[in-house]
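Quick one: the structure is below, questions incoming.
Here the complex is missing a single protein chain, while all its other protein chains stay put.
Labels A, B and C are assigned to the chains in the order they are written; within every chain, residues are numbered from 1.
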């Protein structure tokens, strides 16, 4: 299943705490940018915090691939383009590209695989029928792992 | 009540992710160093993770004061000196000094006030009689404010 | 000198990486929120990234006091109120309050003392005459201690 929705654009301003002594954005900081973008993407699809806390079902990252193409710098205004990708019975993919609009540079590309997991027993939940509409698993949905 | 035990010494090596584009350790990174030192200090006094998770009683920082005296640099091997300070019915103080042993520089001084709090209801727990021996509140201990 | 300008309001959405296993926002995460707010406050006063990088003069936190009043939670939309406070020859204060607008709760109060420091020699710069207008020290300004 390929989802053809519009990607979400999330602006991020590079802060001091995002940089390192090499003078550039630290490689780990981009993962925070991506989590912020992914959370806003999930909100767009109806992610419900209350439901997450009540059910103890949380989106969990199973795999990350990230490629660092160019360096971003202190004060840069970056833009993260995020979109949902393929989904299977219990996993879905997210795709990310981080650009610097001022010069059009592609800074980072990344892909993540996620699942919904019931904590603390760590049971993977089946995605709801019709995912991403609705996006969040039903409480009591069939559990696979 | 003043506790006259030996301070605990915790070595920390400065990593890239601790630094920023100013070329020095970022001010927030020291708070991670201090949390690491404080956790090891609490373990020395018998902090019990299992008990923490079972009771949902957690040590919570109520207040931090931190003074930045000198800059530490990438690769520096720092030493954190931590000790328990005053305690009242429900709060205790921790004191920290961060040194760079190679030149004896005092990098940071800090003081934190903590309490044990039962989550998610956020109820402050009375410190056990004889604190810090024992260190962790009894389950079912009197709850104040 | 007391500055009577309007405080700046900065909204922050609490992400997973801001929380901890206690189920609430981790105490260190608020320092990131505050740095973001402080950076935007400084931008409002004309902070110039280019100038910072060219001159190697950076704003440096000398002291932080932070008080944790209430817990914020995953998904909370918080608001940081930031304002400039007193200034002396080479130091200035910033004041922060973090609120949760949905219930009006005051979550955190904080005060920071900062200076402009020329790196890597770590020389404190005199604030420009008329600070915060202009905000950033002149290159070649008198250097004190």
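Here, a contact is a pair of C-beta atoms (placed from the backbone, for glycine too) under 8 Å apart; a residue touches a chain by one contact, two chains touch by 3 or more.
Note that this is a predicted model, so its numbers are computed, not measured.
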In the full complex, displayed partners of the excluded chain: A, B, C
Touch with the omitted chain, as defined above, among B:35, B:65 or B:81: B:35
Selected residue (touches chain absent from view) among A:28, A:89 or A:139: A:28
Positions on subunit B contacted by the hidden chain, ascending: 13, 15-17, 32, 35-36, 39-40, 49-50, 52-53, 58, 73-75
Interface residues of subunit A (partner: the chain not displayed): 21-24, 27-28, 31-32, 35, 53, 58, 60-68, 70-71, 117, 119-120, 122
Touching residues on subunit C - with respect to the absent chain: 16-17, 19-24, 26, 28, 73-74
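The rule is simple: only the chains that are shown with their structure count from here on.
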Gap in Å, rounded to a whole number, between the CA centres of subunit C and subunit B: 23
Intercentroid distance (Cα basis), subunit B paired with subunit A, Å: 32
Residues of subunit C engaged with two or more neighbouring chains: 32, 35, 53, 58
